[in-house]
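A protein chain is absent from this complex, but the other protein chains hold their places.
Which chain is which? They are A, B and C, in the order written, and residues in each are numbered from 1.
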Amino acid sequence: MTEHIEKPIDHESPEVHEREHHIVSPKIYVMILLVLLVGTAITVWASYVDLGEWHVAPGLNVFWNPVVALAIACTKATFVVLFFMHVKYGTKLTKLTIGAGVFTFLILVGMTMADYFSRAWGRW
Amino acid sequence: MNFLSKEKGLLSWLLTGDHKRIAILYLVSITFFFFIGGALAGLIRLELLTPQSDLMATDTYNKVFTMHGIIMIFFFLVPSVPATLGNFFIPMMIGAKDLALPKINLLSWYLYMVAGTLGLYTMMTGGVDTGWTFTTPLSTHYVNTNVLTTGIAVFIAGFSSIFTGLNFIVTIHKMRAPGMTWFRLPLFVWSNYAASILMVLGTPVLAIAIVLVALERTIGIGVFDPTKGGDPLLFQHLFWFYSHPAVYIMILPGMGVISETVSTFSRKRVFGYTAVAFSSVAIAVFGFFVWAHHMFIMGISNYSTLIFSLLTMLVAVPSAIKIFNWSFTLYKGSITFETPMMYTFGFMGLFTIGGLTGVFLGTSGTDIHLTETYFIVAHFHFVMVGGMLMAFLAGVHYWWPKMTGRMYPEKISQLAALVTFIGFNFTFFPQFVLGTLGMPRRYASYPPEFQILNVFSTAGATILGLGYLLPILYLTWSLKYGEIAGNNPWQATGLEWQTQSPPLTENFPEIPIMDHEAYDYDWLDGQKEKEVASVG
Amino acid sequence: MSDSQVQVIAQPAEAHVHEHPPYQRHHFETYAQQNDATNFAMWLFLLTEIMFFGGLFTAYLIYRNWFYAAFVAGSHQLSIPLGGVNTLLLIVSSFTMAMGVWCAEMRKKGALVLCLSLTLLLGLGFLGIKTIEYGEKIEKHHVPGFHYSLQSFLDPSSDEAAKAAGDKPLPLDMARHTEVYFSLYFAMTGMHALHMIIGVSILAFMIVRAQAGAYTTGHVTYVENFGLYWHFVDIVWIFLFPLLYLISRH
Partner (left out) sequence: MSHISQVLWQFLVKWLTSFALYPPEASKIAPQMDALYFFMVLVSLIGLTIVILLVTSFSILYSKKRHPVAVQIEGSTLLEATWTIIPLGLFLIMFVWGALIYFRVYTPPANAMNIYVVGKQWMWKAEHAGGQHEINSLHVPTGQAVQLTLISQDVFHSFSIPAFRVKREAIPGRYTTVWFEATTPGTYHLFCTQYCGTEHSHMIGDVVVMTPEDYKKWLASSTSGASLAQNGERLFASLSCAACHNTRPDARGPNLVNVYGTKLALSNGGSVLADDAYLREAILNPSQHLTQGYAPIMPTYQGQVSEEGVIALVEYIKNLNSDYRVQQTTNTTELLPESVGAPQRTVPAGQKPAGQGMVKQ
C-alpha cells in the first residue's frame, strides 16, 4: 500500500546530497601544521614568563598564565577542527553537532563550578 | 514472506542486521530482565510487610533493592521503548529500509547482553549494596561487595545505550523518505530523537564517573575521597548530570508512544502537533540544566539550589503541555477503547500525578521534608512504572499486530490493563503518604506505625505482579492462536501501517513517498476509497 | 510547510540498483547518503567523547582552584621536554593522518600506506614516551594509592625535578593534596592513552587493508572517520599538555 512511484518527491527534506565532498589541498595541511607547531612553542615559552594577575576582587585573582595557555590551546584545537577535520567545508549539521557538544560541556563545567564558587558566598 | 520467515535458524538471528529482528532480540531480553527486577521488587515488598527485617537480613535487603534499581533502570527502563519499539518502528515510520548503522545496532544489543550477563553474575556472586546511585565514599571505601563488576556492567550498558541513541539520531537525520520533512515525522520519532540526544550527551559523563569510582576502589586514586582532599559531592554532580537526564531518556519515548495511540484511537490528528514536538526537544534541552535538584540538602550552595530549583520549574512545563494536548486530541474525536487506549488513559492519569509530585520535590522548601523518603520512591514509580511502563505496554499492544501479524486477545488484555492500573495505585499511592509521614527510603525495618500503609502497598504489588504476568501469557498464546491482524487493524496513519504485517525485511516493497502530513486521516480515507475503487 | 518546496519527479527506484558501487550498503539509497550518515555518526560519537573527557576536566578545574600549590608542585614533577616532544609527535601524526585522508581521496595507494604507517609510528612513539614518564612516576612513588610518597613535596631538595623548578617545601596538608593532582594526571592521561592504544590498533588494521587497496577505490569514509577520531585524540592532548605540564613554570 505504499505510494506510487510517479508521485512527486521532495528532495529538499532528507539531508542527502547536502555535503559536497571538498578535498583540502596538502598546502593548507602544511600551513596548519606550522601554525600548530608555532602554537606549541608559544605555549611552552609563555609558561616560563610571569604574565601577572588581575585583582578582580579581594581574594579573587585571575592569573593570566592559564588564561593564555587555554586561549592558545583553544586556537590550536579550532585549527585542527576546521581544517584537519574539514569542518570549515562541512555541513551546518556538523557545525551544529560540535556546537551542541561544546555547549553541553560548558553547562557541565559552568554549572558545577558555579556551585563550588557560590558555596563560600556570604562567608567573607 | 516477511522478516520473520525470511531466514531460519539461531544464527540468522544472532548475526542479523535487520532492525526489526534486533528489536525482537531486545524485546525478549528486556522482558527477561524486567521479570528479574520484578522478582526483586516482590522480595522488597514482602520484606516490608512487617516492621522488622525478618525475611532477610539488612544487608541482603540492601543488595536486593540495589539490584532492583540497577536492573530496572539500566537494563529495563533505559532501553525499553527505544531499543524495542523505537528500533522496530523508527525506520518504518520515516520510510527507511533500516537504521543507518545496522552493525552498530547489533553491537548495541551484544553490549547490552554482556552488561546484563555481568550484572546477573554480580547478583549471583554476592551482589552489590551501594544503591543504584553508587554514592561515594560509600561505594569507594565502605562496602565490600562487587562494586567493580557492577560498575563495569553499568559502563557497558551505557555504551549500548549511546550506540542506540547515536544510531537513531543519524537515522532520523539522514534516512528519511522523500517528502518526510521534520514536521511530518510522527511524534514517536520526535520524542525518541529527543531521548537520543540525552543518551549521546549524558551517558559518557556517567561512564567517566564510574571509571573514577572503579579506579578509586582498585588503585586508590583520590578524586572523590574526602580523606585525600577530594569532594564526594563532585561524584554526585557527575552522576546526576547523567542520571537526571536519564529519567527523560526513560520517559520521553513513552510519551512518544502515547502520542501515537491517542491519535490512532481517537482517529484525530494530535492536537498542537508542533507544541508536542517542541516540548520533547525542550525537555531534552532543559533536562541538562536541572541535575542538582537531587542534591538540595546535600550541601550544595544555597544559590545553586535557587538556580536549579527555578530551572526545574521550567522543565515541568513541557510535560504539562503534552498532557493537555493529549487530552484535547480526544476533543471531537471518534474514540474507541482498545487495550492500548486503556493503557494510554492509565498513563495520562498516573503520569499527571507523577509529574505534579515531581514539582513538590523540585520546590526547594518542600524538598527538604520529602526527599529521601518514600515520597521520592512513589514519585519515581508513578513516572517510571505508572508512566513509562504503561506506555511501554500500550506500545507493545498497539504494535503487536504489526510485529507478529497477529492480534492479541482483546478482552483479557483489557482486563490486564485494568488490573495493572488498580494494582499500581494500591502499591504506590500509600507510599506518598508514607513519605509525607517521613518514612525513609531503603529501610529494611521501620517503625511499626507505618505498617498498615506498607501492607496496603505489598497487597497492591501482588495485584500489580498479576497484571504483568497476564500479558506475557496471552501475548505468547497469540503468537500461534491470535487472529490474523491484517496490515492496518487500527486504521492508523503511520507509514509503518501502510506495509504488510509482519513487514518485509527491508520494510517496504519500494521506498514510500510522504505526500501528506502526519496523522492525516483524510488521506487514509482517500487511500481506502482508491483501493475500493480499484477492486471494484 | 512543504508546499513551497521545489518538487521533482522521482526516478523508478530499480533504475539505481545496478549502479551501486560495491561498498554501498543495501539499505542506503545513494553512496552520498551512506557517506553522510557514517560521517555524522562519527561526529556524534566524538560528541560523547567530549562529554567523557568533560567530566575529567570539570574535576580538574575544581581541584586546581582548591589546591593550586599542590598542582604547581605536582606539575613540576612532569618533564616539559618529554611532554613537549609528545605534543609534537601527536601534532605531526595529526598532520600525517590528514595527509592520509588526502591520499585516499586522491587514490594514491602507496602514499596512503606511507601516511598511515607514519601516523602509527608517531602514535607508538607517543605511547613509548608516555611509558617512560609513567615508569618515572612509579619509581618515585607518585602513583596515587597505597604506595604514594610525599617525599618530593615535603623535601624538594631531595628531588631533582623539584630542585630544578626551585620548589619550596609544601606544608604537609598541601603536600597531601598532590595526590589529587596525580589522581587526575593518571586518570586524564590514562584515558587519553587508552584512546591512543585503541587508535593505534585500528591503524595497524587499516594499514593492512590499505595495502590491499581497500581505501583507494573511492570509498574513503573509513579513513576519513578514523581521521576524525585521531584528530580528536590530538585535540584532547592539546588541552592536557598546558593543563597538566605547564602550571606556573615561572
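The working rule: contacts are C-beta pairs under 8 Å (C-beta built on N, C-alpha and C of every residue); 3 or more make two chains touch, one makes a residue touch a chain.
Worth saying up front: this structure is predicted, and the values here are computed from it rather than measured.
Per the touch definition above, the residue from B:Val433, B:Ile463 or B:Leu504 contacting the chain not shown is B:Val433.
Checked against the full complex, the candidates B:Ala444, B:Ala461, B:Ala492 or B:Ile511 give a single residue touching the omitted chain, namely B:Ala444. Checked against the full complex, the one of B:Ser29, B:Asn62 or B:Ser280 touching the unshown chain is B:Asn62. For the chain missing from the display, the contacting residue among B:Thr122, B:Thr171, B:Ser364 or B:Asn454 is B:Ser364, taking the whole complex into account.
One of B:Ser29, B:Ser196, B:Ser280 or B:Ser309 touches the chain omitted from the figure, and that residue is B:Ser309. Of the candidate positions B:Leu55, B:Leu138, B:Val281 or B:Leu504, contact with the unshown chain belongs to B:Leu138. Along subunit C, the points of touch with the absent chain fall at residues 66-67, 69, 170-174, 176. For subunit B, the list of residues touching the undisplayed chain reads 53, 58-59, 61-62, 129, 131, 133, 135, 137-138, 142-143, 226-227, 229, 231-233, 266-269, 271-275, 296-299, 302, 305-306, 309-310, 313-314, 316-317, 320-321, 323-325, 327-328, 330-337, 345, 348-349, 352-353, 356-357, 359-360, 362-369, 371-373, 433, 436-438, 440-447, 449, 452, 521-522.
The rule we apply is simple: only the chains that are shown with their structure count from here on.
Arrangement of the chains shown, judged by which pairs touch: all-to-all, with no pair of chains left without contact. The chain pair A-C and the chain pair A-B differ in C-beta contact count, and the higher one is A-C. Distance between subunit A and subunit C, defined via averaged C-alpha coordinates, is recorded as 15 Å. Averaging C-alpha coordinates per chain places the centre of subunit A 34 Å away from that of subunit B.
Residues of subunit B found to touch two or more other chains are 173-175, 178-179, 181, 201, 205, 234, 237, 241, 510-511, 513.
Counting partners per residue, subunit C has 2, 10, 13, 29, 33, 36, 40, 44, 47, 50-51, 54-55, 58, 62 as the residues that reach two or more other chains.
Residue ranges on subunit C touching subunit A, taken from their complex, read 2, 5-10, 12-13, 29-30, 32-33, 35-36, 39-40, 43-44, 46-47, 50-51, 54-55, 57-58, 61-62, 65, 80, 84, 87-88, 91-92, 94-95, 97-99, 102, 105-106, 224, 227-228, 231-232, 234-235, 238-239, 241-243, 246-250. Residues of subunit B that touch subunit C in their complex: 96-98, 100-102, 104, 162, 166-167, 169-171, 173-175, 178-179, 181, 183-184, 200-205, 207-209, 211-212, 215, 219-223, 228-231, 234, 237-238, 241, 506, 510-511, 513. Within the complex, the subunit A residues that touch subunit C are 5-19, 21, 23-26, 29-30, 32-33, 36-37, 40, 43-44, 47-50, 63, 65-66, 69-70, 72-73, 76-77, 80-81, 83-86, 91, 93-94, 97-98, 100-102, 104-105, 108-109, 112-113, 116.
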